[in-house]
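Written below as structure tokens is the structure these notes are about.
All protein chains of the complex are present and in place, except for one that has been dropped.
Up next, chain A:
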């Protein structure tokens, strides 16, 4: 048995632009129905089913919540499964990434908290721009290559924002 589409699970049309509030509301609605707490008294088999279904629901929700994971999921729906790691042929973007990482190192060395806050704002702007670009091209089969490139860029920026968080932890000592 194949698992149903994540979007269908929440009664949503597959799409990149997503009403997060609506998604969250549907998630809570679904979770209420199938959470193991609703089956504390049920048979072992029902408890197991509730556990499995809740786990899939949580997985679907976390995939759709994140822009980069949602992008990846959409591309996989429309085409072949995408390998997790590939050699990225995107020299300009990679160069820019290296510069951003160097900047981050400098912020670390100078323990510049205001600088980190500003860096975060810039990162957010860059992410929003990427999301916009992806939203207009992912559904166009002729622009598949572009969409894949944008999705990989999103993943890079995710990693970068993870690194910003780690930097904040270190500066918090």
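Here is the rule we go by: a contact is a pair of C-beta atoms (placed from the backbone, for glycine too) under 8 Å apart; a residue touches a chain by one contact, two chains touch by 3 or more; residues count from 1.
One rule holds for everything that comes next: contacts and distances are computed from a predicted model.
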- Tell me the UniProt name of the left-out chain, picking from "Chaperone protein HscA homolog", "Sarcosine oxidase subunit alpha", "Ribose transport system ATP-binding protein" or "ABC transporter permease". "Chaperone protein HscA homolog"
- Task: Kindly state which of the options A:39, A:73 or A:156 is in contact with the chain not pictured.
- Result: A:39
- Task: Using the touch rule from the top, list residues of chain A that touch the missing partner.
- Result: 24, 28, 31-42, 46, 49-56, 58-59, 61-62, 165-166, 168-170, 172-173
